[in-house]
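A single protein chain has been removed from this complex, and every other one stays in its place.
Labels run A and B following the written order; every chain starts at residue 1.
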C-alpha cells in the first residue's frame, strides 16, 4: 500500500467528525407515474427536441420502417450485431438494395479503421427514460460500445414496455446496483456542442444523427 | 507548480475590464446560460426540493468520505480498475506519466477534466515528449491558442466565432477561413476523429464515482469523452477525491442538478457509466482502466465544518454564470484554474491566502451564486471567513494556509478605530463614521486614494447638515 494512500486516509479520518448528529435527508419526491402511451409520447417529444428522429412503429412494422429510413440515405453499410435476436431478424430478411450489413465480430484492435469508416449502425437498447428523454444502453460482447459512437448514424431499437419514468426508477426496478455491466450509457440525442458562442450544433465527435425506432405493440 | 505563480490581480482585473470584446462575449454567453437554467428550473418549489436533496447527498458523502473512498477502491479493484492515490498534483501527474510511459505511448487523447487542469497534466506530459491532445471542442480551441479554460463548463467562451475562425485558419493546415459555426465544428471533427482512432491512452475526469458499485460517471454532450474512455487500450480517469458518492441512487438527483444548473439541459447527450475495463469476450473498451484520486489540500478542507462545504461542489459552473464579477472579468483574470465564486473560495484554501487571498475580496457578497448553487454551498459565508483569516493569525489547526498574511496592515487599525467610534455612544463624529463605512485607510489606501477610487465614476457623497439622530431628537421622537 502506498504511503500516499495511508496519509490521505489518515487525514480524512481525522477530519471527519465521528459523533456528528445527522439530520434526516429529504425524501425523494415521487416521480409521476405515466401510462405506456404517455411514456412513449414523452420520450418521443423530449428526444425530438434534442434532434433525434423518433419513429413509433410495432413488432410487425419496424423492419419496413427501418428499410424506409435506409433507402432515403446513401450509406456504405450498416454495422450490426449478428448474434443478437435483432441481428438475426435483420439478416433473415435483408434486401439487396439496402446498404450491406456488416457484423461487429472482431475485436476493436482488428477492426478500428473499419468501425470509424462505416456510415451507420443499429443496436438494441436496454430501455428508455421518459422524464428526460433518453435511451439506456448496456453494451455487451455482442453489441460493443463503439457501435453507438463511431458511425455517423446510429439507429436504436426500443421496446416501448421498457421505458421507465425516470433514471431513479430504472435503477431501482432493475436493481442496477447488483449487476452493473462494464459500461452503461444514457443517450438523449445525436452528439452536440455549444462550445462556440453557445451556438448549438449537432454531430461533433459522436453520431451526427440518432434514429429511434420504438416498438409499441 | 501553481503555488509559485504570482498573480497580479489588480492588473489582470483592469486588463479584463478594458477589453470590450471579452465583455460582450461573456455577457451574451452568461445571459444565455442563465436563461436556460431558469427555464429548466422554472418550478421554484421543485428546484428547492431537488437541491435540498443534492445538498443532503453531498453532505452525507463528505461525512463518510474515508469509508466511501476505501469502498470505492475495493469495488474498483474487484472490478479490475486500478486505483492510485495522490497527495499532490505533482504526484498525480507522475502517476499518469508512469502509466503512459509503461505502455510506451506518445499519443494521449483527453476528455475535459478540470482536475487535469489543476494538475497541469498537459504541461508535464509535453515535457516528456507525450502529445496530450484536448478533444472537447472548447478545450481543443484554447489548446490551439496555448490558453487555459476561462470557464469550467464552456472553456472557450471568452472567444467569439471570428476569433476561432482566425485561429483555425492559422493553426490547422489547409483550413479556409470560415465564421460558420457548423463548418468550424466540422473542421474540428475531421481533425479529431483521426486522433481518436490513433490515440494510445485516453485521459478523462470523473463527475461522480459510486462507492457501492465502483462506477465512474461521466457527463458530456460531444461524445469525445466516450471516445477517450472507449477507443484507446488504456483509460486513466483523474478525480478530486471529494467526488465520490455512496450509492447508485444518489446519482439521479445530482445528475439532474448538474446538467440543469450548468447548461439548462434535462440531461446531456451522453451519461457514461464505467464499472470495469474490457471483460473477456468483450470486443472493445480499454483493457486497462486506472483511477487516480487526488487530494491536493482537500483532506485539510474537510477538517473544518464551515470550509468543508466547499467540497460539496459538483462543478456545474452556475455560480460563474450568475456572478456579476465573473461576468465582467472572465476566467483568466482570476489567474488560477478555478475562477468565479467557487474558484474564489476553493483556490485560496488550496493555494494559500498569501497567494490567492485577493480572490476572496473580488466579490460584493451579492449572493447571486448562493441563490443558484445546486448543493447550497454558503459561498458568501466562506468568502467572509477567508477575508477574516487573511487578517487574523490563529492557532486553530483548521486555519487556512497563509492565514494572517495581512495582519500587519493598517486596515486592522482602521477597523479597531471604527469599532470604538461605533460602540461608544458618545462618539458621534460624522467624519470618522463615514470613513469607517468605506473602510478608510484600507490596505495601502490613503484617504486620497479612497476618494480617487470612489470618484472614478461617481460624485462624492454629501453629508447631511443634520444627522438622523439630531433630526429625531429635534422632532421629539422618543428615545425610550
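FYI, a contact is a pair of C-beta atoms (placed from the backbone, for glycine too) under 8 Å apart; a residue touches a chain by one contact, two chains touch by 3 or more.
Methods note: contacts and distances are computed from a predicted model.
Per its UniProt record, the hidden chain corresponds to "Lactate utilisation protein A (LutA)" from the list "Dipeptide ABC transporter ATP-binding protein", "RNA polymerase sigma factor", "Putative FAD-linked oxidoreductase" or "Lactate utilisation protein A (LutA)". Taking every chain of the complex into account, the omitted one touches B. Note on the undisplayed chain: of the listed residues B:7, B:366 or B:399, the one touching it is B:366.
Listed for subunit B, the residues touching the missing chain in the whole complex are 10, 13-14, 17, 324-325, 328-329, 361-368, 370-371, 381, 384, 386-391, 411-412, 415-416, 418-425, 430, 433-434, 436-439, 442-443, 445, 450, 453-464, 466-473, 475, 477-480.
Here, only the chains that are shown with their structure count from here on.
With each centre defined as the average position of its C-alpha atoms, the distance from subunit A to subunit B rounds to 30 Å. Those residues of subunit A that touch subunit B in the shared complex are 2, 4-5, 7-9, 11-17, 20, 22-23, 25-26, 28-29, 46, 50, 104-109, 111-113, 116, 129, 131-134, 140-141, 144-146, 149-150, 166-168, 171-172, 176-177, 180-199, 201, 203-207.
Listing the residues of subunit B that touch subunit A in their complex gives 25, 28-29, 32-33, 46, 49-50, 52-53, 56-57, 60, 62-66, 69-70, 84-87, 91, 135-138, 141, 154-157, 159-161, 164, 181-182, 184-185, 188-189, 192-193, 196-197, 212-213, 215, 221-224, 226-227, 230-231, 233, 241, 247-249, 251-253, 255-256, 263, 266-279, 281-285, 293, 295, 299-300, 302-303, 305, 308.
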